[in-house]
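The complex appears here minus one protein chain, its other protein chains still in place.
Our next item is chain A:
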């Protein structure tokens, strides 16, 4: 069934497509879960809609309410779309080093943006949002980093969709941001298909983003449970961009840069499986399309030029 009463109801049910060119052998195959096929074009629609509906259900969110959220972009865009449909006001706290497309989309959907300093990245956005929430107790901060509805959306949606489409799955690879996707899908797979390896790909940004004043300002999302992961890789902008371009050149999939980081980790897993002589069906997440990152310059010119353009940007 592909008919829906509204855009929001069309959430999920995204395609899982094979990668005939990038899969190393016919025994070790890669599969891309195309989350750019969601209502606003990213996987964050799942968490955003789930968090709004959970807050409506428990009475925290009433008509006309103001929603506040720290976000580097996609969650904000998803929330802005739903908030406007349902008559809420949205204020996003966003690091200033995020792409111009994200700002334009947020404004188009009617959200208000409060910028947080580039140095410190999303840590600063979280700190600023927490400060604003304390000053405005009537605002509702959904707080994607600690909201169980975020992980639950993937336990209820992403996980079952993948297992239904590919019962032979051996590995699941996704990006580590709020950790919601990995936590929810892992919990589902461990209950329904134990033995599937769950691997996190974490973007490694330029130095500016790690500009904390001291180590104790570090941040670990409240949703994160390392017991639900089997391994975790840090992927820098060069590798992420190389894979993003390979994905469009070899498979025709035009994805955002965080997807390149995830593909890099997935290909690393695939190499190990080939070396070990095992069969593998490796599912990885395509978080969003590349459209919102064109202005960064990452897709133009040589790989070196593209990577240089990303320095200091929050590209995931």
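We adopt the following convention: a contact is a pair of C-beta atoms (placed from the backbone, for glycine too) under 8 Å apart; a residue touches a chain by one contact, two chains touch by 3 or more; residues count from 1.
Just so it is clear, contacts and distances are computed from a predicted model.
The chain that is not shown carries the UniProt protein name "MoaD/ThiS family protein", picked from "MerR-like DNA binding protein", "Iron(III) transport system permease protein", "Sulfate adenylyltransferase subunit 2" or "MoaD/ThiS family protein".
Listed residues A:203, A:260 or A:290: the one in touch with the omitted chain is A:203. Touch with the chain that is not drawn comes from one residue among A:22, A:80, A:126 or A:189, which is A:126. Contact with the chain not shown here comes from a single listed residue; of A:109, A:145, A:188 or A:284, that residue is A:145. Touching residues on chain A toward the chain that is not drawn are 70-72, 75, 120-123, 125-126, 144-145, 175-178, 200, 202-204, 207, 209-221, 226, 229-236, 316.
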